[in-house]
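Take a look at the structure set out below.
The other protein chains are all here in position, but one chain of the complex has been omitted.
When the chains are written out, they are named A and B in that same order, and each has its own residue count from 1.
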Amino acid sequence: MPIILDKVSHIYGEDTAMAVKALDKISLVIPDGQFIGLIGHTGSGKSTLVQHLNGLMRATSGNIYFNGQDIDDSDFDKKMLRSKVGLVFQYPEHQLFETDVFSDVCFGPKNLGLSKKEIELRAYEALKLVGLEDEYFYQSPFDLSGGQKRRVAIAGVLAMKPEVLILDEPTAGLDPKGRDEILDQILKLKVETGITVLLVSHSMDDVAKYVDRIIVMSRGSILYDDIPKEVFKHYQELETIGLAAPQVTYIMKELRDHGYNVSDAITTIEEAKREIKDYFTKLAVMQRER
Amino acid sequence: MSLIKVRDLIYEYIRRDEEGNVEGITTAVDDVNLDIKQGDFVAILGHNGSGKSTLAKHLNAILYPTEGTVWVDGKDTKDETYVWDIRQTAGMVFQNPDNQIIGQVVEEDVGFGPENMGVPTQEIWERVEESLKAVGMYSFRKFSPNKLSGGQKQRVSIAGVIAMHPKCIVLDEPTAMLDPMGRKEVIRAVRALNDVEQITVILITHYMEEVIYADRVYVMDKGKVTLQGTPREVFSEVERLKELRLDVPQVTLLAHELAKEGFPMPKGVLTKQEFREALDRYRTERADKYANYFG
Partner (left out) sequence: MLRDITLGQYYQADSVIHRLDPRVKLGTTILFIISLFIFHGVWGYFVAALFLALVIKLSKVPFKFMVKGMKSIIFLLSITILFNLFLTPGDPLVQIWKFRITKEGVRLALLLAIRLAFLIIGSSVMTLTTTPNQLTDGLEKMLKPLNRIKVPVHEIAMMMSIALRFIPILMEETDKIMKAQLARCADFESGNLIKKAKSLVPLLVPLFISAFRRANDLAMAMEARCYRGGEHRTKMKPLHYHKRDYIAYAIVACYLVVGVAAGRLIPALLSHIAF
């Protein structure tokens, strides 16, 4: 189900002297099945934006349509929306509260008023999707490692069978190992279920490898919305708003600045390696011809 | 003489189940030896659960060795009479910026350490001013910590430690909860302290790009130091680091990948300039070769 945003604005403390414009006329289409990276530094409005998508926050002006319906209509079922647009907050392990992992994951589907059998089936599926082994199912969530807790929390949202999964900084505070595991798992999940994924992050390096589309936010507006390669071409502008392209992009820039005829639209190590090899092959051919 | 000397350090803790019965013993730090000189910038790397934070807490007498000895400025941390001296000599900054700021105003928080040490009022003010200036937070001295960004809060925490005039500052993953801008701010402040004030820095982190400025890097895994050396030496071991599931800077990784393809790339490339220079040499070498061959 696509989500369409039409000139959505959000102003904190409207009508007061301290009014802050967190979102400024955002228009956006999130079609089915995309893997999107939403990037911006702290305070750019990205967290505010995603809370609008599942109706936790209400736009000050503008409209949001889910499946063609305005989510602010009085007869719109917010609970249904929250189950269809699953939002995993930053440090989601802080929301765990049950005595064992399995019951905690059951919390979401239970709130949807499903049958006991369906609830348990969904919880089981969700835990499998995040790659948690059976041996942990009946342990206290508080005895797990940081990465495992986070998986449980993500499963807690997945168990509602959302069509769109939004993850706000899913790797914050994890070490590189935990980070790679979580991101790989999300990619796998995306491929297996075809779910739409919106990954909120301030790390370009994380995102470049995984997503099909990058939305860059700054001061409540969308600055760029394109495929990663195109977005990273603007690395200079990105720097001015406190973001950066992946390091390889800078390496290629360094080479270009010193007379290497290589592409600047490179975002992964694989691509860089290929480009440099190609460059030297071409060079050899040229030199031989001469 | 070493400022910090760690010999055969072992730290074990006993795991208990809900009834309090012993379930097992975990060795968090396993036979670690360290020698850190005054003025050094040392980085300790490792992923969560590698024992690096447990090791750090020994340097500040928050934890005591199960076996082995830790000396800070020549004082054995196990000797209770030295506890406050040691905590003053080796200040500590923790991961969560919110959970270590005590004062409700920035300057009051920085003054907290000196207050505890019994420093006279006039001197507290001098120390607070100089510490806040050292981390570039002086203009925020009247702010409530709640109004600061994560990076700014961590800089206030660092100022709070410097105000105690330590010889050494131990930072336990100070950037783990920050965004990239905050991380840069904090690392810049830490490097300045080391360069300008000659304060010994022990930086515990899992971010690789933060350790390339260190004089010495220790990599921990399962409680042991598995790799150590200069950043260049450590980053030469790309395969080993990958095994440990640690990040390697992209430039190092790219050089390593090219070397595998037969490019004459040196080991442990740390900057894009080094990378480009290595390629330059290769390009010239090849051009010369062709020139000789065909010319």
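By our rule, a contact is a pair of C-beta atoms (placed from the backbone, for glycine too) under 8 Å apart; a residue touches a chain by one contact, two chains touch by 3 or more.
Note that the structure is predicted; figures quoted are calculated from it, not measured.
K.L.:
Could you tell me which of the visible chains the hidden chain touches?
P.N.:
Taken over the complete structure, the missing chain's partners among displayed chains are A, B.
K.L.:
Among B:3, B:161 or B:238, which one is in touch with the chain left out?
P.N.:
Once the missing chain is taken into account, the touching residue is B:161.
K.L.:
Identify the residue among A:52, A:82 or A:273 that touches the chain left out of the display.
P.N.:
Counting the whole complex, the residue in contact with the absent chain is A:82.
K.L.:
Looking at A:157, A:183 or A:238, which makes contact with the chain not pictured?
P.N.:
A:157
K.L.:
May I ask you to list the residues on chain B that touch the chain which is not drawn?
P.N.:
Touching the chain left out of view, chain B contributes residues 60, 62, 84, 87-88, 91-92, 94, 96, 98-105, 107-108, 111-121, 124-125, 128, 145-147, 160-161, 164.
K.L.:
In terms of residues, what is the contact footprint of the unshown chain on chain A?
P.N.:
12-13, 51, 54, 56, 79, 82-83, 86-89, 92, 94-97, 107-108, 111-112, 142, 156-157, 160
By our rule, only the chains that are shown with their structure count from here on.
K.L.:
Quick check: how many Å separate the C-alpha centres of chain A and chain B?
P.N.:
Result: the chain centres lie 30 Å from each other.
K.L.:
Sort out for me which residues of chain A touch chain B in the complex.
P.N.:
Residues 41-42, 145-147, 172-178, 180, 202-203, 205, 242-244, 246-248, 250-251, 254-255, 258, 260, 269, 272-273, 276-277, 280, 283-284, 287-288, 290 of chain A touch chain B in their complex.
K.L.:
Which chain B residues qualify as touching chain A in the complex?
P.N.:
Chain B residues touching chain A: 47-49, 149-150, 176-177, 179-182, 206, 208, 245-247, 249-251, 253-254, 257-258, 261, 263, 272-273, 275-276, 279-280, 282-283, 286-287, 290, 294.
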